[in-house]
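So the structure is just underneath, and the comments pick up after that.
Every protein chain except one is present and positioned as in the full complex.
Entry: chain A
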Amino acid sequence: MSGDVTWVGKAPESVVPEGDSLVAAYCLQLGDDALIYAQRLGEWISRAPQIEEDMALGNIGLDLLGQARALLTRSGELDGTGRGEDDLAYFRDEREFRCVHLVQQPRGDFAFEMARMVWFAAYQRELYAALTGSSDPVLAAIAAKAVKEVDYHRDHAEQWVLRLGDGTQESHERMQAALEVVLPYLAELFDDDAVSSAAAEAGIGVLPSSLHDAVVARVAALVERATLTLPDDSRWRSRGGRRGVHDQCMGYLLAEMQHIARSHPGATW
């Protein structure tokens, strides 16, 4: 073979959908972020430092699960396959999920969870606030409901980051370490992937990079108040979640989340 060989070692570019399929693909990405993080937060129940925090994290997980249900339902309505929320949640394989790496990371200590949440909720807060102006009326309505929920998630995480950062020496060190651990997974939140870019162009969605400054400003101010330090940029960073490339942990997460539904397809309570 001669001539252009630039394709070597690269995944083929997927075709960016248009029209209803674009709305479907965009809702799928947002829905997968919410679904997978809901699954991770559910793991905290009975494992949080206090029973009160079990409830708080469970509530936040359920908010996210509600967002996921609405977004996946919307995606299934428009993608032409007639799939419902359960089909999309339980009967897709790993490479078909479009979530970022941040939400799929295994549960760490409580400081890690608060570091992840403070970033993710700040991101979701800016995202949903902007999406209330989406040209898709259903997506705009989902965002209007969700923005109030994530406002609370952000507040919850911020309260804990303040207390752990400006707490004991042990809590300060662990909170600082957690900020370093989540750092490599943050840039991906603000990547302008093909679907988000097309959705933003069409007035359906928001350009992820446009959220970056507001989110970073918010978290940076908090981190300073908490007597912590925002870590320098990391040497490596996650990428590819929006194309279905995930970490090894994602397979285990899906196995746990999906096995009952796959063992008993169509079962109801």
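In the analysis below, contacts are C-beta pairs under 8 Å (C-beta built on N, C-alpha and C of every residue); 3 or more make two chains touch, one makes a residue touch a chain; residues count from 1.
Just so we're on the same page, contacts and distances are computed from a predicted model.
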Hidden chain of the complex, named as in its UniProt record, picked from "1,2-phenylacetyl-CoA epoxidase subunit B", "2-hydroxyacyl-CoA dehydratase", "Sugar ABC transporter permease" or "Glutamyl-tRNA(Gln) amidotransferase subunit A": "1,2-phenylacetyl-CoA epoxidase subunit B"
Touch criterion as defined above, residue of A:R40, A:R74, A:R98 or A:H156 at the omitted chain: A:H156
Sole residue of A:G19, A:P49 or A:P106 that reaches the chain not shown, by the stated touch rule: A:P49
Candidates A:N59, A:S210 or A:Q258 - the one touching the absent chain: A:N59
Where the missing chain touches chain A, by residue: 49-53, 55-56, 59, 110, 155-156, 159, 163
